[in-house]
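Of the protein chains in this complex, one is absent; all others appear in place.
Up next is chain A:
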Amino acid sequence: MAAPSSSVQRNNLLYRLHLEALNRINVSTAASESIRSQSPPFPPPVSSIRLPHRDAYLIPQVLEYLAKKGYSRTEAMLRRESAHQDAEGRPIITRAEDAGGDAYFKGYELLSRFVDNVLDIYEPELRRLLWPLFVYSFLTLAADYYPKDCSRFMQTYREPFEKEHQDDLRALSPITLPEHVQTNNIAQLYRNNKYRLTLTNMAFTTLVQYLEAHDREGGSVIVNLIHNNLNIVTVDRVAVGAERSLTKLLNQSRESDVPAEDEGIPGHNPGSANTDRNAPPVLAKLALGPMPMEPDLMEDVKAELQEHDAANPPAPGRNSLVEEFEQRIKREPTDDVPSRDTIPYPPSLARDVQMEVQKIKENRDRFKIEGRTGGVGPGVSVCMFTFHNTFDSINCLEFSGDNLLVAAGTSESYIRVWSLENKPLTSPLDAPNSQPCSSRRLIGHSGPVYALSFSPSVALPETTTTNGTSSNISNLTSSHPHYLISSSADGTIRLWSLATYTNLVVYRSHASPIWSLSFSPFGHYFLSGSADRTARLWSTSAISPLRLFVGHDADIEAVAWHPNSAYVFTGSGGADRSVRMWDLQRGTAVRLFTGHVGNITALSCAPNGKVVASADDRGEILLWDLAAGRLLKRLRGHAKGGIWSLDWSVESSVLVSGGADGTVRVWDVAAPEGKVGEGKVVAEGGSGTKVDGQGTAAAKKGKGKEVAVSADQISAFPTKKSPVYKVRFTQMNLVMAGGAYLP
């Protein structure tokens, strides 16, 4: 390639000389101009600039010749032109942009040097700039067809991001060609959106000044990148207050692998789901109170409770059931409850009355967990169900609400239901002389089963009924969950009857594997989250979805219901990693929470409706305040690998989690004393931080794997080599945990 183009160059020169000789007119150096153009559509003819060695002395010779012949203007012209070329005739690059792929190396190098040396107070903020600029430099290199530079860039600078952005790096690193940039999800996500980042005024000014002062060494490249791809929100440090106070920022620098709440691709104004930078700071108002009861149902329940009270008067000092019921109804003010009319439910049945009555009873009689008393958390009892001989084929586990059934979805596409009390599971369709068995297989899916959900049910003790003989059968029918739904990689959801253990309905609409599924707290509706990036709301009675919740930029990996069933939550993996809260009636997003650094693996909303907990596969649990739309706290302690399940105690004071590290952990939810924001700073900062910080820093240096356990953890119970797939608080505040023993 080199030879023909150099001859072009030489021909060009001769041609110019010829013109000069003939017309004595100036010719612009169009050829060299085109070489300099910034983003060539094809590989820049880098080698074409290089003249063969023997031509190195050509220019002085020509100049000499021109001077001798008296072509003074041409001589001056040639002198001017050759001043920008080095001895070998290559143009001397002064502007960094002209350096081709190298520009991004220079620019990035410049920036990271700046961030390393900048004042401590700006460093944590500015360090957050490195990741988006790394990604955008890399993607620009790939899109501009510098395949070698592109992979070299990745190799050179990826190391500092290995911890926080492991997944993104893995997804981005194979990209080398423009076509890849066009098709890769994550690349598209970054290129089509602006990365939002909040900087304080001073930090931003310092950055801009530095970049302008070092314009030539690559500053302009960075300025371009920032201008094109980043959405930098500048805030006044003083005005924002404690959230960006110096202490907070300095604390953050220690855990610098954690993005701020409003940072990232779905960057947003904290709390609001509105990603617009100029969005009004008004949050959509939420009705987080419990769903009011149907009046008929309420009457029935009250009557039933009165009967119970008459039959078994309460022990002295205890509330009667009716009083308990009244308290429960009256507890909430009326302004924040959702309207019953907006979400239609089928009329209540005798079964619902019985369930409500039992709930009231349990509410009175249960072991109450009131948070940390006397400095120590409550002692929680955990009953562990370990599955053997699974050969890692169990994908998910689910316990029924009446604590009588457990279902497992397997990678062999079938579902298996066991009776926890080892009672035979019979169906009226059984052959008359078939052997009763305590487990049944539900076969129908054509792909691994990823999620299961039982329709709601409540454990009814068998002694509740007055007439002893026929009670058994009526109890079974009334307290058993009626349905089980399952979702699979084949993109279908199936509804199974638990009376006959047969498939009743197949719901088809999702185009991709369905990762997550959940029944509404009142039954009838259910929600599914799929790899097609949508969550869909279904009613058991219709075969097409009622709502589509669209907005996530990656797979929806976890779904959950708000306890009043007026809202749902979705959590996503991939590059999105946000938790969104949707209004069920309107189908719009009402809250958006970002801050996770791993794929979200579990979601759960507190029974009091005020806090949602989300867990990721890096072993962090984040608690979000729904009304304010802000992060409450981070709970750390689980090892890497996924927290598969979360659940709340009935009082919403204790959270329990189980994960791939084979532990069940119990967390104290109650925020530290005082205001949330300040309390957090006290907990993390204050006088004790210095020691702590050094300790953790040393630990980090020593062993990279060590996880710092946050002080909110009440206890941790390891299992014997059994990852915990499911944890569940029963209505009586006992924890049931399920896992598979994997020797």
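One rule holds in what follows: contacts are C-beta pairs under 8 Å (C-beta built on N, C-alpha and C of every residue); 3 or more make two chains touch, one makes a residue touch a chain; residues count from 1.
Convention: contacts and distances are computed from a predicted model.
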Among "Mitochondrial import inner membrane translocase subunit", "Protein ECERIFERUM 7", "Histone H4-like TAF Taf6, SAGA complex subunit" or "Exosome component 7", the omitted chain is listed in UniProt as "Histone H4-like TAF Taf6, SAGA complex subunit"
Touch as defined at the start, partner being the missing chain; which of A:V406, A:V579 or A:L631 qualifies? A:V406
Among the options A:R80, A:R113 or A:R170, which residue touches the chain absent from this view? A:R170
One chain is left out of this view; which of A:S82, A:Q306, A:S320 or A:T390 touches it in the full complex? A:T390
So one chain is hidden, and I want to know which residue out of A:F134, A:Y210 or A:Y450 touches that hidden chain in the complete assembly. A:Y450
Logged for chain A, residues touching the omitted partner chain are 147-148, 170-171, 173-177, 179-180, 184, 375-396, 406, 408, 411, 416, 418, 420, 447-448, 450, 489, 512-513, 515, 531, 555, 557, 573, 599, 601, 617, 637, 639, 641-642, 644, 660-661, 663-664, 666, 683, 688, 691-692, 695-696, 706-720, 723, 725, 735, 737-738
